[in-house]
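All protein chains but one are shown in place.
This part shows chain A:
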Amino acid sequence: MGHDDALKYTPLYDLHLELGGKMVPFAGYAMPVQYPTGILAEHKATREGAGLFDVSHMGQAYLEGPEVAALIETLVPGDIKGLKPGQIRYSLLMADDGGILDDLMITRPIDDADGTRLFLVVNAACKDQDFAHIAARLAGKAVLTRLDDRALLALQGPKAAALMAGLGPAANGLSFMTAAPVDVAGIPCLVSRSGYTGEDGYEISVPADRAVDLARALLAAGAAPIGLGARDSLRLEAGLCLYGHDIDTTTDPIEASLAWVVPKRRREEANFPGAARVLAALRDGVARKRVGIKPLGRAPAREGTVVARPGGGDAVGIVTSGGFGPTVEGPVAMGYVPPDLAKPGTPIDLVVRGKPLPAEVVALPFTPHRYAKA
C-alpha cells in the first residue's frame, strides 16, 4: 500500500513491509495485522518461543513535578505513592463519574530518588486526550512531556528471557512489573518486564532512530514478528482488557472485575475521580460484571454478541471481546453478565446469527499467566 497522508507511521513501517506485513489502519496508524505466516502461527510462536511486537503507536510520556505520585493519584485509583524506584503499576485513568478514560502503565523510574518523575504508557487511540487531560488537571503542579521521539517494542514469550540474555543480559535481573535502563544490542533502552500476552517478556522503549536496529537485532536472535491479530488473540486468552471494548467511559472498575486496581488505602481515602461510584459498587454490588465466556461449540462469538439466559431466555448481557483462541484451540470470549450469572460454571446462551448457542461462564485467564515473578 502507498502512503496515506491521513495515517501516521511508526519507525518500523518500512521493516513491516519488508517482512511482508499486511498493513491496516489502527488508531490512526498503519500497523501490521499479520505477517505471511498468519495469525495462528504468530500466536503459537509467541506462546512457544518469542514474538516481537511493534507497539510504537502507544503514547509514552514523562510526568514530572514535586510529589508527582501524589499528584497522579488525583487522577487514578491505584497506589502510586507506594511505588519503589523501578516498579511499574497497571492503573486506570478515571472519569469523574467513575467511568474509565483509559488504562495505563505507570513506572517510577529506577533513578527517581526524590519522587519527582513518572513514566507513563497509554493506549494509542486515547493518547492525545489522555495527555491533554493529565496536563490540564495537573497544570501548575506537574509537567507532562510527550516522548514522541521514542518507539516501543514488545518481546513476549517463554523464550524471551533466553533471547534477551544474549542481547541485554541486565534485563534478566528485572522481575515482573519492574523496569530499568538497559543496553539492548548496544542501544540504550528503557526495559520493562511486562506485556500484554500473559507470557514472560519485555516492553522496550527505544529512541525512534534506533528502533529498526533494535528490531533487526531481536529478529536476528530468533524473535518472530507478530501483528495486531495475534496480539489480540493472545491478550484475550490471557483475560486482559482491551480499552474501548472491555472497558470504556461507561464501565466502572468494579463492574470490569478490576477491583484489585483499587487498593485498600485508596478506598479509604476515596479521593480519586469517580470514587463515589466505585465505593458504592463495592458496597452495594454491581448490575453487571465482566467475566470469561467459553462457547461450548466451535462457533466464535464476536464482540457485540448478545448474552441470554439459558434455554432461550431474556437478553441480559453482551460480549465485549470474542474470537478464536489458538492455544485453547476453540472459541473464547469476555463480556458482561448480571451478577447472578457471573459465577464460573454458570450456563448461558450466546445469540449468534439469531441462534442461541450454549456457553459457560469461566474463570479468567483462559491460558495461565507465566510471568517472571520475583
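Basically, a residue touches a chain if its C-beta (ideal position, glycine included) is under 8 Å from a C-beta of that chain, and two chains touch if they have at least 3 such contacts; residues count from 1.
Here is the rule we go by: contacts and distances are computed from a predicted model.
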"NAD(P)/FAD-dependent oxidoreductase", "Tryptophan-rich sensory protein", "Glycine cleavage system H protein" or "ABC transporter substrate-binding protein" - which is the UniProt name of the missing chain: "Glycine cleavage system H protein"
Which listed residue, A:L7, A:L40 or A:A259, touches the chain dropped from view? A:L40
From the list A:P32, A:P225, A:G239 or A:P326, which touches the chain that is not on show? A:P326
From the listed residues A:K141, A:R298 or A:K343, report the one that touches the chain absent from this view. A:R298
In chain A, positions touching the absent partner: 33-34, 38-41, 43, 229-230, 232-233, 298-300, 302, 323-324, 326, 331, 353
